[in-house]
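Of the protein chains in this complex, all but one are displayed in their positions.
Chain naming follows the written order as A and B, and within any one chain the residues start at number 1.
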């Protein structure tokens, strides 16, 4: 008879690989093209309370090992987010971490809700390529710094369980 | 020698977890900000035959256990869809089911084509977090009700195979 899918043996506390990365987003304001790493592809809609509902941002953001924007990037984060709450700022992300260093070559593909009202929030690592061939896992976001609509930094704690 | 990936033992008819949910989408018309739960981030393109090709909608929609919009939500569906057929309305979805109740805490991440011409259509549950840690599965959509461009309700039959 067909088998019921097997019980999961993965434990959240025991990833087979883990790394903490910092994501830096510098939103284009129309004049700072040299520094900006992301831009609005759509304007906010008129729905909601100054929460930018519907504003979609495309990014090619540097990712560093420590918190410093000026540190050498160990990866790029390429993808998009948009705001999707009426009441307050909250976002949804889909993106690829692109590694191209002596340490790692390959990509991790990530998607999920960035529930900004929560201190930490979990997104899904849904696939990987190259050194991360067929990996899956969890990316835990934490906002580290926000400078108006100009800059924000996220801590991304990447845990892989399917290495 | 390297192993060929093992034969699948999962059976579509034997999910390890299953729940039926109802998704309610109330599209913002410019005046009903209090009730609306979604908004157009882009306008339809001029391609196609009144099928809204390229119209992208961002949503934060209530999800209920029964068909009634006024029932207490058991989750939010946060994400987007867009129409992508020239000949008729058909859509593509990516979104997160966000559970935050006494019964379930966590998220399911879902993407796929909503082939609206078919009675039922399967999308992929590509990841999960919290109570749904590393879960995968199938989300079967069925349109239940459409009220012009104002409201529609989908039945979402969520089947997890990787619990």
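Just so we're on the same page, a residue touches a chain if its C-beta (ideal position, glycine included) is under 8 Å from a C-beta of that chain, and two chains touch if they have at least 3 such contacts.
Keep in mind it's a predicted model, so treat the numbers as computed, not measured.
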Residue in contact with the excluded chain [from B:16, B:69, B:113 or B:146]: B:113
Residues in subunit B touching the chain absent from view: 2-8, 10, 12, 42, 45-48, 53-56, 82-86, 90, 92, 94, 111-113, 115, 122-126, 136-138, 161-162
Interface with the undisplayed chain - residues on subunit A: 9-11, 13-16, 28, 30, 33, 36, 39-42, 56, 58-60, 78-80, 94-96, 98, 106-107, 109, 111, 126-130, 133-134, 161-163
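Convention: only the chains that are shown with their structure count from here on.
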Distance from the mean Cα position of subunit B to that of subunit A, given in whole angstrom: 21
